[in-house]
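Once you've had a glance at the structure underneath, I'll fire off some questions.
Apart from one protein chain that is not included, each protein chain of the complex appears where it belongs.
Right, subunit A next:
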Amino acid sequence: MMNFADTAVAVRGLRVSRGGAEVLHGLTFEVPRGQVTGLLGPSGCGKTTLMRALVGVQVVSGGEVTVLGEPAGSAGLRRRIGYSTQSPAVYRDLTVLENLRYFAAVLGAPKDDPERVLTEVGLADAAHQLGATLSGGQLNRAGLAVAMLGRPELLVLDEPTVGLDPVLRQELWALFHRLAGRGATLLVSSHVMDEAARCERLIVLRQGEILADDTPDGLREATRTSDLEEAFLRLVAERAAA
């Protein structure tokens, strides 16, 4: 059992229903502080819903979600969590810098924060470009930059690397580890299993249930395979047999 100071997120029996059907069936897990934890699973398995519940924008039907020592959705958490949604939530009719300045003002982040995060995500060249003229990858990074404003203790990033080229993906994962190195906790979702190897801890989700909650090595060992994609398939087969 981890103690409180080491745990960024503690979830007990989380249940969420959407559109009349239960999509998360009583999840229990913890996310350690200062690490990159991957939330993996196929599209539609409940990753986004789970992330929305952690951030406190999802109506939940049961269970307890504690984030940074406070119940999820508490007013005090709104400055401490950075959240980036799957489709980049930036204003298309503002420039990247104008977007960042506005969100920085809402968060009460330092004046030079917009420039800092732009440099960190490698988007400084596009600072004065309108959101509507950005490429998909640039939009993605703009959304990520907004989440980094104000140096939040917890970053909840929903598929931040989807659709990006391999070079960019590698750069972003390096950035995630840099942020974790500075003490931030990251929860990063992906439906691509090869990204799992870049995380320090993995939570594998399927059809609203946790299939595995382990380190990448632990997962390889438990499923007796070196390939994480294969490991996922074996977990599914095991669960079906049980």
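The rule is short, and it goes like this: a residue touches a chain if its C-beta (ideal position, glycine included) is under 8 Å from a C-beta of that chain, and two chains touch if they have at least 3 such contacts; residues count from 1.
The definition used in the following text is that contacts and distances are computed from a predicted model.
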item	value
Missing subunit (named according to UniProt) among the choices "ABC transporter", "Transport permease protein", "NADH-quinone oxidoreductase subunit L" or "Cytochrome c oxidase subunit 1"	"Transport permease protein"
Sole residue of A:105, A:124 or A:174 that reaches the chain not shown, by the stated touch rule	A:105
Residue in contact with the excluded chain [from A:41, A:56, A:114 or A:160]	A:56
Which of A:37, A:66 or A:85 contacts the chain that the document leaves out	A:85
From A:18, A:116, A:191 or A:220, residue that would touch the chain that is not displayed	A:18
Interface with the undisplayed chain - residues on subunit A	18-19, 52, 55-59, 73, 75, 78-79, 81, 83, 85, 87-94, 98, 102-103, 105-108, 130, 146
